[in-house]
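One protein chain is absent from this view; the other protein chains keep their places.
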Amino acid sequence: MSWNAINWYGQRITGAALVLLLIAHFWVEHFASDQLLRGELTYEAIRARIASPLWQGIDIAFLIVALYHGLGGLRNIVIDHGRIGPGAARVVTALLIAAGALWAWWGIEAFQNLR
Amino acid sequence: MSSYGVRVARNQGGIGRGYQTFSVELEDRMTVLDALFAVQRDHDPSFTFRCACRVGMCGTCAVSINGIPRLACRTRASSLGAPEIVVAPLPNLPVLKDVAVSMEPFFEQWKRVTPGFRPKHPESKELAIVPASSQYMRMTGGKRDCITCGACFGACGVKATSGEYLGPAAINRALLRLADPRDEAVAPRMKALDSERAGVWRCHTQFNCTAVCPKGISLTDSIVWLKRAMLRRAPFEKLP
Partner (left out) sequence: MIRLTGMYAHTLQRVTGLGLLLYLFLHVRTIHKLSEGPQAFDEALAFFRHPLFKLGEIALLAAVILHALNGIRITLLDLGHAHGRQASLFWRLTVGAGAVLFLAGAIPMFLFAILKVR
């Protein structure tokens, strides 16, 4: 089994996972409490749910899966369109992984000061 | 007899010279190839195009007809549903003159999959027969008719931007050789197919190749089969 095969498989698996995660995320954000149902998206309404480590974990997992799938897709576009050699392709992959890590950290940081 | 406007691309040594339109008279069942002959015979003897068998067997006359790569000899003018026939060279290949292209890039990719037969037992004196009822024959039925016309290569959306991609015909050929129980060259072909920038992973199931193949080969199916085969450790020891 090659890395390319694993990544190709990974795009499909993460895609399927994202469908489920998105439905769960959307339900929790817009339908899970009376306040949210009324469309009152405020700090208080959201904090009530997101203070729980379980929901933080699910959100963070969602973000990481989305970043794998999205940046993986972007990588495909770059490899298809860029006239790049093998060395440059490795650089692009490394940059995307770094960008993904920073992006994920940015999202995780959002939960750090919840009162 | 019907009148058609035939708009052809002109090109001299790789430099585009725009399009020219000629009026031709075609009988009811005449093909685009007949139209090209009419242009050359009645209007401009310097107009250049390729053909050989005229019956869809050799693959020489593949050109872009109204935007779609097709065999000129197998495309009836009346089937296009338009009074104007636009003939251009196959995309993704260097133009030599007018609508004749060089097939070198196509065969360069073709050679990268070790397209020839590599026998398991070269010293054997016995005929290596693959019975018609065998799994190989059933699995590759409908995929063995490639005439290397280049239509799939011209139609492929990935080939348009990626010079390195093997292309559907080469990958299909690799599948046939890999699935052949008498052929022993598995590793070099799998390596070529697994290439990140040139291999099967560049296919994005656009299906252009399958749509244009004049032999009706399900090329995307071949490529998709190989992608799944890559997930297994020894995909061709036992055909699934």
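Labels A and B are assigned to the chains in the order they are written; within every chain, residues are numbered from 1.
To be clear about the criterion, a contact is a pair of C-beta atoms (placed from the backbone, for glycine too) under 8 Å apart; a residue touches a chain by one contact, two chains touch by 3 or more.
Note that the coordinates shown come from a computational prediction; the quantities given were computed from them, not determined experimentally.
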Positions on chain A where the hidden chain makes contact: 12, 15-16, 18-19, 22, 37-39, 41-44, 46-47, 50, 63, 66-67, 70-71, 73-74, 77, 103, 106-107, 109-115
Hey, which chain B residues sit against the chain that's not shown? 68, 70, 79, 81, 155, 157, 204-208, 210-212, 218, 220-221, 224-225, 227-228
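As a convention for this text, only the chains that are shown with their structure count from here on.
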Going by the contact rule set out above, which residues of chain B touch chain A in the complex? 158, 161-163, 194, 196-197, 199, 201-202, 204, 227, 230-233
Please output the residues of chain A touching chain B within their complex, sorted ascending. 1-2, 4-5, 7-9, 76, 79-81, 83-84, 86, 89
